[in-house]
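Note that one protein chain of the assembly has been removed; the remaining protein chains are unaltered in position.
Then we have chain A:
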Amino acid sequence: MSNNQIRSKNLFRVIWQFYLEGFKNQKEWSRQVWLVILIKLFILFFVMKLFFFPNFLKSKYNNDQERSEYVIDQLTNPKNQ
């Protein structure tokens, strides 16, 4: 193993230890906040995004040409809204 490889491996280890110790020694407020973040991200990505917020144009049309035709139709013939 070259000196550079050893150095980068050590650096990775130092960074890993830094984060690990940081998370281990968190204060009470920090743990509470992480819990709130995890709940929030779950609701956002696994409930709202999945069930309520599909990308309208991507879910209805297969390619950009179809999407642009649809939008032009919406803009030029608003009675189709």
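Operating definition for what follows: a residue touches a chain if its C-beta (ideal position, glycine included) is under 8 Å from a C-beta of that chain, and two chains touch if they have at least 3 such contacts; residues count from 1.
The definition used in the following text is that contacts and distances are computed from a predicted model.
**Student:** Write down which listed name, "Assimilatory nitrate reductase catalytic subunit", "ABC transporter substrate-binding protein", "Carbon monoxide dehydrogenase" or "Cytochrome ubiquinol oxidase subunit I", is the UniProt protein name of the chain that is not shown.
**Tutor:** So, among "Assimilatory nitrate reductase catalytic subunit", "ABC transporter substrate-binding protein", "Carbon monoxide dehydrogenase" or "Cytochrome ubiquinol oxidase subunit I", the name matching the hidden chain's UniProt entry is "Cytochrome ubiquinol oxidase subunit I".
**Student:** Residue-wise, where is chain A in contact with the chain that is not depicted?
**Tutor:** 18-19, 21-23, 25, 27-30, 32-34, 36-37, 40-41, 43-44, 48-49, 52-58, 64, 67-69, 71-72, 74-81
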